[in-house]
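Only a single protein chain was left out; the remaining protein chains are all shown in position.
As written, the chains take the letters A, B and C, and residue 1 is the first residue of each chain.
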Amino acid sequence: MNFRSDNVAGADPAIMAALTEANAGSASPYGDDPWTRRLTERVAEVFEIKAAVFPVATGSAANALALSVLTRPYGAVYCHDDSHINTDECGAPELFTGGAKLIPLTGVGAKVAPDILDAALAKAKPGFVHRVQPAVVSLTQATEAGRVYRPDEVAAVCAVARRHGLAVHMDGARFANAVVRLGCTPADLTWRAGVDVLCLGATKNGTWCAEAVIFFDPARAADFAYRRKRGGHLLSKMRFISAQLDAYLENDHWLTLARHANAMADRLAAGLIDLVDGAALADPVEANEVFIRLPQTLTQRLLDAGVGFYPWDGEVVRLVTCFATTDAEVDEFLDLVRRVC
Amino acid sequence: MNFRSDNVAGADPAIMAALTEANAGSASPYGDDPWTRRLTERVAEVFEIKAAVFPVATGSAANALALSVLTRPYGAVYCHDDSHINTDECGAPELFTGGAKLIPLTGVGAKVAPDILDAALAKAKPGFVHRVQPAVVSLTQATEAGRVYRPDEVAAVCAVARRHGLAVHMDGARFANAVVRLGCTPADLTWRAGVDVLCLGATKNGTWCAEAVIFFDPARAADFAYRRKRGGHLLSKMRFISAQLDAYLENDHWLTLARHANAMADRLAAGLIDLVDGAALADPVEANEVFIRLPQTLTQRLLDAGVGFYPWDGEVVRLVTCFATTDAEVDEFLDLVRRVC
Amino acid sequence: MNFRSDNVAGADPAIMAALTEANAGSASPYGDDPWTRRLTERVAEVFEIKAAVFPVATGSAANALALSVLTRPYGAVYCHDDSHINTDECGAPELFTGGAKLIPLTGVGAKVAPDILDAALAKAKPGFVHRVQPAVVSLTQATEAGRVYRPDEVAAVCAVARRHGLAVHMDGARFANAVVRLGCTPADLTWRAGVDVLCLGATKNGTWCAEAVIFFDPARAADFAYRRKRGGHLLSKMRFISAQLDAYLENDHWLTLARHANAMADRLAAGLIDLVDGAALADPVEANEVFIRLPQTLTQRLLDAGVGFYPWDGEVVRLVTCFATTDAEVDEFLDLVRRVC
Partner (left out) sequence: MNFRSDNVAGADPAIMAALTEANAGSASPYGDDPWTRRLTERVAEVFEIKAAVFPVATGSAANALALSVLTRPYGAVYCHDDSHINTDECGAPELFTGGAKLIPLTGVGAKVAPDILDAALAKAKPGFVHRVQPAVVSLTQATEAGRVYRPDEVAAVCAVARRHGLAVHMDGARFANAVVRLGCTPADLTWRAGVDVLCLGATKNGTWCAEAVIFFDPARAADFAYRRKRGGHLLSKMRFISAQLDAYLENDHWLTLARHANAMADRLAAGLIDLVDGAALADPVEANEVFIRLPQTLTQRLLDAGVGFYPWDGEVVRLVTCFATTDAEVDEFLDLVRRVC
């Protein structure tokens, strides 16, 4: 029973099958191959727009490289204080942007709130050479608190960004989980709402190591390819990443995987609330993460029993499900909770 | 018939099998997994030393991250003018080191020659604040001209480096090819000769995307882990890279693969010299690359016939073989040459 | 009547005289001159310690270069949210450190408070590769709110820093103003309290362009000289900066200048409080800046009358005095206030 993170699983069988299939014959390196071309087509279909698509191997690379295209070194990137780019990438955005500044914002549910963003931008001084210049706002979908932005919420943030001349970046490490929860289209949740660049995650949701940086306006992507290479993120045998992403997007497989992960999270949460006196969600379960307040004795006994999960903040613990989480695993866990309580 | 590069193949079947096997159950992310631990043990056996080992996905990342640990931003990295770090990584070393300077050296066979290095260092001014400070010398094994450094040649360069206080980095993108050609031990070719850090390539020789940065003195690796993460090069599902490297090193599989690639290059070269009047090697074939002078009409006809290879410099063309090159492919190529001539 | 900033004045006559005197004959460049040597001796006397002293031309350069020596690129610099390094240097610290992260802290009077620092550091994760690593805490003396840290307050912050392994940087743009207000020794306010590096300001207090970066432990300054040159901050005719600093520190001239500036601020504040109904200090006047709440109609009339000062935050205005502010200027201003009210 491992609910530590959605990166403790390996790859989904369909992804492995795609890799095996991709391993036939020779192909031109660095993305000049059929898998990468097919990926671009598939992104066009899924997102209903002709976008520039760049596969990379990690989410930190995707985010940092995307930001490096959107801001000058003296720019400011507005983001939630708890966002992955601000807290868990060891300064990757700073490295790749040449030292741009992340401006941390507060906000419920780890969300960037339009009014808080607006207030922060009101303190910025465009054209004032002493201060870094507002350049980007970055949203995380789903957020670090497992919450999702609805299309209108994304649009509201983008409207503030537009008014101040900022580009909008979306860290979509758990984008699929948001899409299936909201039941909206990928386009509605991104470019139609005003997002310029999406880092579409796949690693947490079924691939080995595959993320796609998607510029909805290809003209903005002009120097991404150089920055990717310069960052050591251009894989020679690119088909290997592209094939993962191909299989991921094919036939809505990514949504199927995310739907399962979300369902497992729902089941986990419902079970805990049902079984444990005083259990209370710290945040509503909107993706595949459960943030729940549990009695500390229970938490300790579960950890002692070898269940994998993280105590988070005070009495709140975090439990993460993923595409590979099984009903049996959840049931086993809830059985254990029942016995321990 | 594709002799363009050793990155046009996919992965060796043994690597794919290892990946499939690694895809069972959950594992801790970021390298805290059995595959990564096993890899460190295997490197210890193969190189006869307890080293710090860091898997990454690309050779450019391996090189640039390794260099970033060995030099300050105001340092100088001495390397051959034609070296991959100097010409084919779009400035990755400059990015990761924070702007260190690569000092290009001439040298036959794309090798760093001890006397040329010594002369260049004589012009450096240690302690002179106006000038970047000598920090590293970087060797490529095999070189960009397909040549290999013998252990005594490595040692001679390292001796000059030591005398001037420089660290020694080896870009081992084709290290396996050098080892099997020379018939020496990996240890003799690296740390016993004075190399501090080896970037052990595997991608060109059978894996999908796997390189290992090996610090022979683990004490020197202190901040590598932070730099790898910050560079976006810490894969969450690390077992996936480590499993490739495990299978690569297991039972000398890497050497078997390289031996085959070298044999194919030898066969290609011998066949061309035998068949083509005026064909002459531009460099001796010491690894898996053939640099050969061919009549331009022949070159053109081969290209027209769809054979994949690169015209290199004047009449010289480059043909690269790899682990996946078959005898049949070489024979087919030589048949074509015979027909065309 | 110009109270906009302490950089609207030129240079103090004693500084000009020193420059004229320094302009005799030839001298070795880059700091190998008698003025620079004398400066190091003078700093030793004034601070009662043999320190490494590096003159530079601007405060932003002093701060950013000092920080670049104290942190790796993946480090974190804790500072007040309003500090100059965080808000008014257009990302200079990020540039020179190679992308280190400034962690903004709240705190009354723009001061770093030991408990708030401690709480922030409790959230840091030393050794956790995903997060930037705590490296430095930076204090501003006097603060952006015109407040001063007493020696025991500095010591309290330094104690927290020490416990977490952080270096302590002091931005002393208005250090002289703090020293004369507190009546303590420069040593008590810096290294005896635990400060590692002081950027001693002089430009705001009488020189044209001269700041001294002082490493109280010269062993920590090892690579400063390279970074200063690499930053374009090594003046060839260094004597010109050093002579300013020499004259600044000679015979406590710097303290005389600061004492005057502080007195002018006191007088301004007292006058306003006396004259204006509802005038109230937003912060106590502890250096040479007055932050005072004034009726907006008064503020507007003063601005209309051509008085130079900045509306700051809501009804609060900022008035800054300096070494060159005259009693007459203050009186003239207060007369105007009297007439306008």
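Heads up, the rule we're going with is that contacts are C-beta pairs under 8 Å (C-beta built on N, C-alpha and C of every residue); 3 or more make two chains touch, one makes a residue touch a chain.
Values in this document were obtained by computation on a predicted structure and should not be read as measured data.
Engineer: Touching the left-out chain: which of C:240, C:254 or C:333?
Structural biologist: In the complete complex, the chain left out is touched by residue C:240.
Engineer: For a quick check of understanding: of A:130, A:163 or A:338, which residue touches the chain that isn't displayed?
Structural biologist: Missing-chain contact among the listed residues: A:130.
Engineer: Which is it among B:1, B:46, B:132 or B:168 that touches the chain not included here?
Structural biologist: Among B:1, B:46, B:132 or B:168, only B:132 touches the chain that is not shown.
Engineer: Of C:112, C:209, C:287 or C:302, which residue touches the hidden chain?
Structural biologist: Residue touching the absent chain, from the options given: C:209.
Engineer: Name, in rising order, the residues on chain B that touch the hidden chain in the full complex.
Structural biologist: Against the left-out chain, chain B lists 73-74, 87-91, 94-95, 97-102, 104, 129-132.
Engineer: So that we can see where the missing chain sits, which residues of chain A does it touch?
Structural biologist: Residues 30, 72-74, 98, 129-130, 133, 223, 225-230, 234 of chain A touch the chain absent from view.
Engineer: Residue by residue, what part of chain C touches the chain that was omitted?
Structural biologist: Residues 2, 4-5, 7-11, 16, 19-20, 22-29, 56-62, 64-65, 89-92, 95-96, 203-204, 208-209, 226, 229-237, 239-241, 308, 324 of chain C touch the chain that is not shown.
The rule we apply is simple: only the chains that are shown with their structure count from here on.
Engineer: Chain A to chain C: how many Å between their CA centres?
Structural biologist: Whole-Å distance between the two chain centres: 42.
Engineer: Where does chain B touch two or more other chains at once, residue-wise?
Structural biologist: 226, 229-230, 234
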